[in-house]
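Apart from one protein chain that is not included, each protein chain of the complex appears where it belongs.
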């Protein structure tokens, strides 16, 4: 055993010599081996950092290759790690969706019941659902029939199928909005920018038939006509219906629609992280406590005088 | 130190009282922690949650479905 330790120490000494020799070669100016070793690492680190910086500088070039404008980051009230959605905005946003967007855009995955106790009371939602005519059936005679909507019904679709939607929209298909803020780079920032970003084509860009210029849209020409104008609708709570107000509200609604678990998730996250934080300290203390004997022992090597 | 000794003698020394302490303590901790964190959450997001705005829309049944 002692022989092996001896050997190990031997080898490690020799290796240290190698390291020192090598670092002397690397930095001839200084005599101190450790110091020059450090400068070698410093040089390598600088090189790596430089490489990363170059990479970072190259990266934006890729994005600049696309022509569209990237949406700015808006200060959404739900942006913080533990910030909930603004439920009053969800309520107003649903009004915008129902009065403006729903004419062309479906929301397949959403049902009336989803909004109960999120932005509407059960009674209110029942009344809203009953306003819609839902096709049901077949009845006992085998016929389909229409009936007033119920809480369990999904939002009605504006078009029976994709072909009908395209036929009514000059060949363009209005996408389903159930997941739209998750399904686009930039999320609600992007949707907000699209809704408010319409403008006349700048110099060099031509008008195109049935298409509208929007710098935030990939390709810049979007088939959706500007949907929001000041006072295009009226809020039931009397909020002035400006373009940016409606866009903000409908984006909050769409964010909720794509992530209905948003508030619960963050609330649970707050609890989970607090608990795990406490547990981290406790388990680190426990680990240190159990290891203290091993960590504080001292191993002494005494070569045998007989070997 | 004296307090720790008293607690140890009263609760942790016997297995039976130890188990009861842990179970009851766990239950109490869960309730306090959960309610406490929910309160923190409501305070951080005051005015934004459904709980804070529903009185505007529900005339009578405030406590109906919490």
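We call the chains A and B, going by the order they appear; numbering starts again at 1 in every chain.
Going forward, a contact is a pair of C-beta atoms (placed from the backbone, for glycine too) under 8 Å apart; a residue touches a chain by one contact, two chains touch by 3 or more.
Criterion: contacts and distances are computed from a predicted model.
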Omitted chain, identified by the protein name its UniProt record gives, among "Cytochrome b", "ATP synthase subunit gamma", "Spindle pole body component" or "Ribosomal RNA-processing protein 41": "Cytochrome b"
Could you run through the displayed chains and say which ones the absent chain touches? A
Among listed residues A:38, A:98 or A:184, the absent chain is touched only by A:184
Residues from chain A at the interface with the omitted partner, ascending: 1, 4, 7-8, 11-12, 14-15, 18-19, 22, 44, 48, 51, 55, 58, 62, 65, 81, 108-109, 114, 175, 178-179, 182-185, 187, 218, 258, 260-261, 264-266, 268-270, 272-273, 276-277, 279-280, 283-284, 286-287, 290-291, 294
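Note that only the chains that are shown with their structure count from here on.
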CA centroid of chain A to CA centroid of chain B, Å: 32
Under the stated contact criterion, what part of chain B meets chain A in this complex? 33-34, 37-38, 40-41, 44-45, 48-50, 52-54, 56-58, 61, 65
Touching chain B in the complex, chain A uses residues 77, 82-88, 91, 117-124, 237, 263, 267, 270-271, 274-275
